[in-house]
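Some chains have been omitted; the remaining ones sit where they do in the full complex.
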Amino acid sequence: MTIRTKEDYLDALRSLRPNIYKFGKLIEDVTTDPATKRTVASHASCYEYAQNPDLRKMYTTTSSFTGEPIMRWNSMMQDEGSLLSNMKFKRQNYRHTGTCTGAVCVGWNSQNVMWAVTEEMDKEYGTKYQERLKNWILRAQDLGLTVSGALTDAKGDRSKTPSQQEDPDVNLHVKEIRDDGIVIRGAKVMICGTAAAQEIFLLPGSVYKEVDKDYALSCVVPRDIDGLTIVEARHPSDKRELEETSSVEVPDTGITQGWLLFDDVFVPNERVFMCGENKYTGKIISYFTANYRACIGGCVTGQGDVMIGASILMARANGLSAKTFMNKLVDMSIQNQVTFGMGAGAIALGRDHPSGSFFADPLTAHANKVMVATLPYEVKRLTQEIGGGIVETGCMPSFADFSNPDYGPFLQKCLKAGSCSAESRFKAARLSEWLTIGAGVPGCMHGGGSPDGAKLVVRFTTPMEEYAEFARKIIGIEEEIVENGK
Amino acid sequence: MTIRTKEDYLDALRSLRPNIYKFGKLIEDVTTDPATKRTVASHASCYEYAQNPDLRKMYTTTSSFTGEPIMRWNSMMQDEGSLLSNMKFKRQNYRHTGTCTGAVCVGWNSQNVMWAVTEEMDKEYGTKYQERLKNWILRAQDLGLTVSGALTDAKGDRSKTPSQQEDPDVNLHVKEIRDDGIVIRGAKVMICGTAAAQEIFLLPGSVYKEVDKDYALSCVVPRDIDGLTIVEARHPSDKRELEETSSVEVPDTGITQGWLLFDDVFVPNERVFMCGENKYTGKIISYFTANYRACIGGCVTGQGDVMIGASILMARANGLSAKTFMNKLVDMSIQNQVTFGMGAGAIALGRDHPSGSFFADPLTAHANKVMVATLPYEVKRLTQEIGGGIVETGCMPSFADFSNPDYGPFLQKCLKAGSCSAESRFKAARLSEWLTIGAGVPGCMHGGGSPDGAKLVVRFTTPMEEYAEFARKIIGIEEEIVENGK
Amino acid sequence: MTIRTKEDYLDALRSLRPNIYKFGKLIEDVTTDPATKRTVASHASCYEYAQNPDLRKMYTTTSSFTGEPIMRWNSMMQDEGSLLSNMKFKRQNYRHTGTCTGAVCVGWNSQNVMWAVTEEMDKEYGTKYQERLKNWILRAQDLGLTVSGALTDAKGDRSKTPSQQEDPDVNLHVKEIRDDGIVIRGAKVMICGTAAAQEIFLLPGSVYKEVDKDYALSCVVPRDIDGLTIVEARHPSDKRELEETSSVEVPDTGITQGWLLFDDVFVPNERVFMCGENKYTGKIISYFTANYRACIGGCVTGQGDVMIGASILMARANGLSAKTFMNKLVDMSIQNQVTFGMGAGAIALGRDHPSGSFFADPLTAHANKVMVATLPYEVKRLTQEIGGGIVETGCMPSFADFSNPDYGPFLQKCLKAGSCSAESRFKAARLSEWLTIGAGVPGCMHGGGSPDGAKLVVRFTTPMEEYAEFARKIIGIEEEIVENGK
């Protein structure tokens, strides 16, 4: 087995049935359509890096099953080191590509979560889910598949459970169980990276009771499976991506979010890893969020690093010294490192699962999610502060104006400030704008779940009553101090 | 004299020579071109409100010169009450129109600042600037002119003064003084609201010494004056404004920033209020920033109010109760009120100028500018937190997809969550996105100047050594404690 | 009538019946007892300042009743200017004395609040409360009385109203109504400044319904009235105030909080301004908090000014330049000015009451209270950061050690760092410690009420539904979007 090349990957994407839409039109080729080519390009770079002697170590690893070299994102994460590498990989990749690894991030985590949960289910129910999963993983490793993942359902009326909804399709569910597989139906929404993915790993979106067991469902499907329609969502400035002025738009980088509409999709048994075992949906959510929120600082920090870099460029392009803003740059670095360091800490405080999987400490991971939903906003604010009005207020002319033969030269001399060219300042300003208010802004608030959800976990993993007992003992209060109103 | 109507205003704009460009093309009619019609529409509403019995009081006032009814933004601000009304007007207008009064905001302030400075100059130099200004104001009041204002020059190499620049045109300057007027040349950049303005009030962009006296220049020019070319800058999602799906894009509201290229523009003497009196440029900057930064919370707070409203809509459209988020809504209200309250405080602590003008307290006003460059980011963050992933992560499909006959209905049932329709949720999500990461984001960081500049003023208006003396006296230290290294 | 002298004031205090206890012992003379002499000294200074040509204007004003000169704190506040002067007075006084005007602050506000409420009550009930109050004010003005004020009751079980409490005495109430007066009983707790006050103005601690009308009670009592026992509370480092090393403890400044135990106290009718009119308790609370929380930044900002000064001293005494910390000093100044500026803004946005009283804007005032409960903590943090370990960690030796003949000289040479003496550094460090973790820390969190209470007012004075309507109109949603679950 050898690591696949960039061309293998692009060919594989091109061979898929077109089933992705945007702006009401079918995207014929994701590798060239302006709406998807950027995210494809950034993932394609990974295959190049996997061949690069300096970067290979980050992008590839060894299969724990076969000992063969594989893409890192197809690997099992069974100890602290491999989970740390997940974080480091995401940070490094952001620095190199300017975007996240959305087409592999959730899929990678899902396969590791399901490794543990299938073992637990197999033990209780005598199922063979783990073996199916292993076979699928071996194939994914062999092919170096990009596998995105999908949890979030459309949900509908939140005061009701899935089976109580007027329309069952607002949550993905098993519609029919056949001998050779299952038929699934419903919607997963706001799913990252499917345009650059070859397959999609499906997990339940919440914890379900017996009555909702049809919604307890996990499987992997090819991105172009029959019956699946994907609609790409918009980004703040995605119409810019359609412009011809490729010389100024941030190139070869970007991410997408899609709405996945499953219209009676048949999934063969060998790709099904949960079907009705609602009791284990809680485990999936709990394992998934622990590791995902531990590592969530990886990409966010990588983006922060690029914001530091962009701010240095802007300071200089504005004709000032980057040193003038050293206090702010250091603050940005500290805020980046908080989310990265806490993630590493959640891993260091994690624990082994009997299946071989490894899970991060929930309290630290969920506290980290709250930081991730807060600190990057301040880093963005500082990027805008350092960059100046030209970055912040929507104050750059279009490239068509910049290069207009009549008034373009006047604009260009207005843009010349430091020792670099007007065009470099133009580009640097666009980068900072893109990172802070354009398509480069990542979904750090709700991606991986909402901070309010994380706070709930913090609440229940903080031993509040135990702390009250410590306090009571320290000050020497002898009576119990009970909750009022009880 | 009567208040002009919306149609008068639109006619006036249509009668101007087309001299505004965007995307490399000349805008023939600002009232209908997608790039400018939104900001024109929001200002046009003001003329309607001026006729509305409920709102008239906010939009109009009485001329201190003639006693006639005038648009408020043409008025003199000569006491605390009128300056407070400036703030209240901006806040109210944002609530009604969803945007700022960019085509009148700086011009209004400029005429009041120059009222004081012309009096001072006339006294020292025997000039007749104030009389010219008065005549111009009378005409502006009579016609209900919208007058934007421009301070920021392109600047060039910031380590050099204007006269040291390689190219003198990176700062606006007097190129020639004729008997009947002056010829000006150079660039003002990132100027708000000129597309909806009839005239533009020009002020010097910085404090100048004798050697740079050609740059000490103030005058008012018609927006379409010969020799002036305006290039509109881009906004994060301005290509959306060109889409046909008017049913979902935020309508009739928006703001623009332009680059003003003056290519030997002749300005007749009666429109010139400063020409070479560099000694008074410091006064202009100091008076301007005091009042502008006192009132800067007006529009920002108005936007915050709309974000509170949008968050309530989103909470409900998501199928949740707005009450769930009451803590966050209250925090948003508090942060809004900090910037509004501090601005009112800067006014309350202000003082009269002998000319009749009134200026806010600089320390409070500049401290407020720092708040304005900080707190709205948190309000936006909370808007995204309450709104959910659908608001934050670029997760809404296009309207073309929403209404696609094949898969549109599936998308629509996925979007239905609360008691309102899928389309209402779609619109509410777009509003929150537009307010936090789209064209609705105001330039609160650098608009009105940078927070670092404001901190410099805070530094020099805080009586640091006096405070050290108070401290020394309180603790009873008898020796002087001097700065080390002196 | 002339302004009283410091000696008049001290004589007046000395002539009161001793009824204040601390450490289990009766304080015979508040002007000399170490537990109370500091707060008495700081208030006594005010009488000196009232004679000082430079400061007189701040400490005195003219009676609106008689036109005679009076101490400012005995004045009516009937317009914006007089309320602003309240704030300015408190800030100035903190700078001069290093502490707050606790013995006059609440009393001053109370008399103004009751001026409005007595007018409303007299109108509804035909009572003569305002006349009684006026007579009392005239006497207070004539004598230049220091009048503290008391609202907070001990409260007891908070899930019950006063009349439901097991023990009625946990709230102050009318026990008996006689022809010539009333007998009151119960406790007011955590009352500031009574040790330096000649009289105490009593207001209801909450809003009461009919069933609790015995608790709707307002009157003024001499501090030494029969039946009243006052117990002084402790401060973090109050035992230092008993030490002989007066040369290093912060002198002549400080504040006290007392527990007021009313054991069947008879109050003659002419001092009673509310007795059972529970309907008006809401007005009292609402007027009181609006003005009190508007002006609450006065003393807090004054303390912040002294912290800036102390930090400059410490930087220099540590052998460094204060300029090194300029960023932090500017941040401190900004945070100070937020609370002062918002207070001034609440006043500027306030309104007249038909009685002549003037009340600040509640939304701004209560938002300000939240700031006051937050920002000073950051200012203290920065004071500790600038001051160094010697300030923060409890790291200064005692003065007995400093001056020990054996090892004192070694300590002293260790303390010499900058150009000032070891003793000056010792004192400067003590000042910063005292301001941030000693007796100089003011009660900015709960003094004047809790921030959670203030947030409730923010909630109900923010027109949330109106904002939702503005948002709905801007984006053009036509259906109503109603709260779910309704």
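A, B and C label the chains in the order they appear, each numbered from 1.
Methods note: contacts are C-beta pairs under 8 Å (C-beta built on N, C-alpha and C of every residue); 3 or more make two chains touch, one makes a residue touch a chain.
This is a predicted model, so every value here is computed, not measured.
Chemist: Quick one: how many copies does the complete complex have, if 3 are shown in place?
Modeler: Every protein chain is the same sequence, and there are 4 of them overall.
One rule holds for everything that comes next: only the chains that are shown with their structure count from here on.
Chemist: If each protein chain is taken as a node and each touching pair as an edge, is the resulting graph a line, ring, star, complete or other?
Modeler: complete
Chemist: Any idea how many Å lie between the Cα centroids of chain B and chain C?
Modeler: 40
Chemist: Calculate how many whole Å lie between the centre of chain A and the centre of chain B, each centre taken as the average of the chain's C-alpha atoms.
Modeler: The mean C-alpha positions of chain A and chain B differ by 38 Å.
Chemist: Going through chain C residue by residue, note those that touch at least 2 other chains and give them in order.
Modeler: Within chain C, residues 484-485 contact more than one other chain.
Chemist: Please give the residue numbers of chain A that touch chain B in the complex, ascending.
Modeler: 21-25, 152, 154-159, 167, 169-170, 187, 189-190, 229, 231-240, 242-243, 257, 259, 261, 263, 318-320, 373-374, 377-378, 380-381, 384-385, 388-390, 392-398, 400-401, 403-404, 407, 410-411, 413-418, 433, 437-439, 441-443, 445-447, 450-452
Chemist: Under the stated contact criterion, what part of chain C meets chain B in this complex?
Modeler: For chain C paired with chain B, touching residues are 80, 84, 95-98, 247, 250-251, 253, 305-306, 308-310, 312-313, 316-317, 319-323, 326, 329-330, 333-334, 337-338, 340-349, 361, 363-364, 367-368, 370-371, 418-421, 424, 427-428, 430-431, 455, 458-459, 462, 464-477, 479, 481-485.
Chemist: Residue numbers of chain C touching chain A in their complex, please.
Modeler: 159, 327, 484-485
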